[in-house]
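Heads up, one of the protein chains got dropped from this complex, but the rest are sitting where they should.
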Amino acid sequence: MQAVKTSFKKSSLVLGIIPAIFFQLFMGVGPSLATFILSFTDITGVKGVPWKWVGLANYRELFFQQNHRDLIQVLKNTVTFCVAVTVIQNFIALFIALALNSKMIKGRSFYRAVVFMPSVLGVLVTSLVWLCVLNPLDGPVAKFIGLFGLKSGFFTSANTALACCIFTQIWMAMGHSMVINLAGLQSIPNELYEAGAIDGASGSQNFRYITLPLLWPTLNVNIMLAIIGSLQSFQVILLTTGGRNMATQTLAARVMFFAFNINSGSGAGPMRQGYGAAWAMFLFVFILIATLIYYRSVQRRDDAI
Amino acid sequence: MKKLLAILVVIALMFSMAACGGSKKPADAPATSAPQGSSSNNEEPKAEPVTLRMITWVQESNERAIADLNAKFSEKYPNVSFVVDTVNANDYPTLQNTRISAGDVDIITNLSAFDTLPQEWTRGADMPAWVTFIESGAYLDITDQPFLKNWDENMIKNAVSYKGRVYGIDVGAVGFNGLFYNKDIFEQYGFEEPGTWAEFEVICNTLKDNGITPITVGGADSWPLTSVGVSGMVGAYETDMNEFAKGLWTGTRKFTDEKTMGLWRRFEQLVSWLEPNCMSISYGDAPGRFVAGKAAMMIDGTWNAGAIKDLDPNFRFGYFPFPGDVDGKPNQLQGKYDMQFNIYAKSPNVDWCLKYLEFLSQPEVYAPFVSALGFFPTMPGVQTDNEFVNSLADKNQRFGLAWEKYIIAPKGVGQYAAGQCFNINLLEALGGTVKTVDELAQLAQQDWDAALAAIQ
Partner (left out) sequence: MKNFGIKFLIYLFIAIIMFVYLFPLFYAFNTSLKTKLEYMSDTTSIAKSLHFENYVQAFKKANLSAYVWNSIFYMVVCTTLSMLMAVFLAFPVSRGYLKYGKYIFGLFVIGMFLPDGTIPQFQLILKLGLYNTRLGYMLGMIGGGGIPLFVYLVFIKGIPKEFDEAASIDGCGYFRFMFKILIPLMKPAIASMSIITAIGVWNDIIRAIIYLSSKELYPITRGLYVFQGQYQVDMPQQMAALIMVAAPLIIAYAFLQRYIVEGIVAGAVKS
């Protein structure tokens, strides 16, 4: 293609661009491609340990040698985590955005600020705070449900651990979705609502025929971000429950568990980064498929509309 | 313009130099225990200041013992100072991995001796991490060092050697097949240390009937129950654990056979005596609960006696192994060789590291060290003056390895049979999903068989 003419020296332009390209190649695209290559080796995380090509051995171990039931549990957890986070987070984000967009409510910017704050606090603070609040022994929530005669292990009980992780993840990330929704809502021109009012449209009709269709692109973005984000997310899981409990392991968590042994207990063994890379490739394919499935179903919906 | 470019480059260079200078030389960091070295020293030819980097795991009594040892060494060799980095035991393997990878360490302490090496009947099992370290050349070969002769021969042969060469020193053994018990509560009810399972049952049931929680444990960290507790229970039931492990591999023993089901029944009882929600108690918190009287006994290893003592010096406690059918009273301790010292072979301070081990190999230095650690000594002729350790002398006549050191699970085995195989934390009563021990036994056997079948 032809470059637009400019009097700036070409060499300067190129010079300015080189650092960015350099980093992108060496710390971005390069490593991404290398994950594929490393998945065929038995490289460990320890320097000086000789490593070799093992072909498909890692994949064989992942799919065949590993206990099937455990593998299926990991996949189930991954899907559950993804679907639950995406759906619930976006539902709540939508409702809150609608509520905060309505002129009836006072103090909207304060509420908006509060809801978004967890994103700023970061993963570690969020995880530690909820570990403390959801302490099964005599934490505040435990005491509260104790009033109803209920008990729960929260993060330590296989039945509820994943749910707690999902809750913590949503708590942290929902503000993000909500803010984007809010912006999307505010970009809908008021004239449309006024026109609707003239036509005698009711609140729910407003919502169905004006808000929803015009908000759809925004919702779409949020859902895509949530799907990919939740599939790649492992921080909350590893920081709250570590890598030892199969009840909360998702694909992303497994990658970090095998590659870096984060919070994994003393029986973890050496860092197996070749094996971890194989899991990472598996996760990558999984994300591709999930994205495609979502994209297809959205397309069909768009066609229907 | 060129000027701006130059400034940018200079700034970038400055930053990267600051960055690179960030850590390679930890000599700037204050030593945790030793006084900063002066540069005059009459004994050694090379007297320039040296900082030895050590890593170990969080355990207050260990850390204090090491700090004292380092202080003594620095007294003798004032030019040497120490930097000791610690992390929680659960994260320690990662720290080992990464520091050795980076070559950023001089003296490494290991959670145990070189153990759980795959046997000829454990086909396809992964090599333990320490083999990787030896074969990558991370551990210095010290076979020909003269100070080795001070140490117990058995320890040298069984704990710190590989393929005939010696790579470290193990400074003590610990027992972890039992429980601490509250002497006051025991006296109040007229209990004696149990020697058989039946006696143990009586104690626990009586306590429970009287509204006292029999046993607590730091279940949140997983290993206090699934490794220590399980090892104790298995060790009190199976007379020959090596045969048991081998039998599981060759198929002559099953988790579901009659004999093993007897053990599962005992586990079932044990679970009923544990503090509810014990899986939420972290290992660091458990001694506090024990000392506060929230439970009469606590599953733990003998190494933790120091922590209990620190919490309340007036608290009266004892330790006994899980009682069973394996031996008579007093039941014998089983455990492992604990802390091992290895030297990073590519360290620039290898000579000083060797001097350090030589220093430690002297009985007059070792004796107070092992006493502070609360370990059973591995140097012949050394008497520990640790009161607690000495109180266990009658239980240390025939010290053996714990179940944890005998069992190696097949690669990729499912969660029900992983680790030490009796994963009672997966029972509903402890927050898992499995209703009964019978079901758990079946699942464990299924997982075990599946993994064996998958071995090429």
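Letters A and B name the chains as they come in the text, with residue numbers starting at 1 for each one.
One rule holds for everything that comes next: a residue touches a chain if its C-beta (ideal position, glycine included) is under 8 Å from a C-beta of that chain, and two chains touch if they have at least 3 such contacts.
Not measured: the values here are computed from a predicted model.
Only one of B:A47, B:A71 or B:V87 touches the absent chain when the whole complex is considered: B:V87.
One of A:V129, A:I188, A:I210 or A:V298 touches the chain omitted from the figure, and that residue is A:V129.
In the complete assembly, the contact with the undisplayed chain comes from A:V115, out of A:V115, A:C164, A:L215 or A:A290.
Contact with the omitted chain, checked across B:D104, B:E199, B:D327 or B:E358, is made by B:D104.
If you put the missing chain back, the residues of chain B touching it would be 1-2, 4-5, 8, 12, 15-16, 18-20, 22-24, 26, 28-29, 58, 85-88, 90-91, 94-95, 98-99, 101-102, 104, 282-285, 288, 292. Even with one chain removed from view, chain A keeps its contact list with that chain: residues 1-4, 6-9, 12-14, 16-17, 19-21, 23-38, 43, 45, 47, 92, 95-96, 99-100, 102, 104-105, 111-118, 120-125, 128-130, 132-133, 135, 138-140, 143, 171, 176, 179-180, 183, 203, 218, 221-222, 225, 232, 235, 239, 255-256, 259-260, 262, 273, 276-277, 280-281, 283-284.
We adopt the following convention: only the chains that are shown with their structure count from here on.
If you average the Cα atoms of chain A and of chain B, the two centres end up 37 Å apart.
Chain B makes touch with chain A in their complex at residues 5, 89-94, 97-98, 100-103, 111, 126, 128-129, 132-133, 135-138, 219-223, 227, 277, 279-281, 411-415, 419, 426, 431-433, 447, 450-451, 454-455. Residue ranges of chain A in contact with chain B, taken from their complex: 15, 44-50, 61, 64-70, 135-137, 153, 156-159, 242, 244, 246-247, 260-271.
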